[in-house]
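Showing subunit A:
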Amino acid sequence: MLNTQLVEAGKRQRGRLLINGVIPFLVLVGFSLSPFVYANQAILFQMMAFMALAQGVNLLYGFTGYLPFGYVGFFGIGAYGMAISIQLLHFPGLLAVVMGGLLSAIIAIIFLPLLRLSGAYFAISSLAAAEVLSNVVSNSAMIHITNGPYGEQLTQSYHPVTSYVAMVIVLVLTTVTVIFIRNMPFGRALMAIREDPVSAAMAGIAVVRSRSIVWLLSALIAGLTGAIFGWHLSVFYPNTVFDLNISILAIVFTLFGGYGTVTGPVLGSIVLYGLYNAIGISDPQYFQLIYGLLIVALVLFLPGGIISLIQRRGNYVP
Partner candidate 1 sequence: MKSTAILGMAAVLLSASLAGCGSSPSTAPSAKSIKDITIGTLYAKSGAFATSSMPEYSGLTFWASQINKTGGVYVKALHKKVPVKIVAYNDQSSATTATTLYSQLITVNHVNILVADFGSVLTSVAVPIAQEKKMLLFDQTGTGASFFTPSNPYIVLTSLPTSGLWPTSLAQYLIHKGYSRIAIVYATNDFDQSQDQTLVSKLKAAHITPVYNNGVPTSTSSYSVLLNNMSHTNPQAVIELGYPNNDIAFLQALKASGDHFNMVFTIFPGQLPQLFVSSVGPSSINNTYTYPAPPLLTFSHVNYGLNTAQFDLAFKKATGQSTNFLSIAGYNTGLIIQKTLSTANSLNQLSLRHAVSRFSGSLSTLDGTFKIDSKGAQIGETLPVGKITTNSKGRVSVQFVTSPNS
Partner candidate 2 sequence: MALLHISSLYVGYNSLNVLTDVNLDVEAGTQVVLLGANGSGKTTLLKSLMGLLPVHAGQIVLDTQDITRLGPSARVRAGLAYLSEIGVIASLSVEDNLNIGGYYLTRTLRRQQIRSLYQQLPILYEKRKNPASSLSGGQRKILAFAKVLMGQPRLILMDEPSAGLAPVMVNEMIQILNTYRSHGPAFLIAEQNVKFLEGAHYVYVLDNGQIRFQGTPQDLDADAHIKAAYFGLT
């Protein structure tokens, strides 16, 4: 085993891990310091939330090929899990956030059979699942648990700074998770599954279990993000946290940056969410048109996202 080539490969591996480590570090420093130079914390907060969601989508789509149109379902459940923990169980904010993430993961377990589907069937069925969740939460029958259509009001637990910090932590953890998965054998096993599930199984990889783990992880990420998001808003209606546009933006950011990498979703969120706000603040009327056209152009000319421009020359991109 201890031949020089392996040592070399190990060195290269360590070098790559180091470069990878720079990303969460930059994210941490960037979002910790930027509130001191830029006053609109809400934009920074949402950029983080979308970045975390984009990484969640990346984890699922980039590593297993499942495109979750209904990803917002986990986000909304996270927000409601958090709100219920505060309202009914009187948990403190941070614990409630953890509960939101866990509830999301539990819902993901219930929806595990969706992984039997592929392609468009999965994408649209996940959308249907999100609609079901949203409508169950907002139904009057659930009024004693979720406050039904009246939404949640958590002003007593409103902590914009704490929730901001929590979002930084979850984002950094999410980024680190994606780095680990991408660079550990598990990540390569996932890529193997995406390319050829049969060969992967013959290589001894537990296909169903591996996919399920990623599904739960990405649900957990969305759940935690949704929980902190809801906490940061502190007043929300069912359709605020189950807004389909949240999935759509997260998917677009991931595809734009480049899925299957760590940098892609980070870059996608920064550029497109920045663009969204730059145009949005002046006149967002055309934003939907622009990103619609962008998606069409990406699919036709750059299906790997902007990262693939760099990868194309054989460069390693974390």
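As a selection rule, all candidates are chains of the complex that A comes from, given by their letters.
Here is the rule we use: contacts are C-beta pairs under 8 Å (C-beta built on N, C-alpha and C of every residue); 3 or more make two chains touch, one makes a residue touch a chain; residues count from 1.
Keep in mind it's a predicted model, so treat the numbers as computed, not measured.
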{"item": "Subunit A: touching candidate in this complex (1 or 2)", "value": "1"}
{"item": "Sites on subunit A touched by candidate 1 in the complex", "value": "19, 22-23, 26, 30, 34, 37-44, 46, 135, 138-140, 148-151, 153, 155, 158, 160, 233-237, 239-240, 243, 245-246, 263, 266-267, 270-271, 273-275, 277-278, 280-281, 283-285, 287-288, 310, 315-318"}
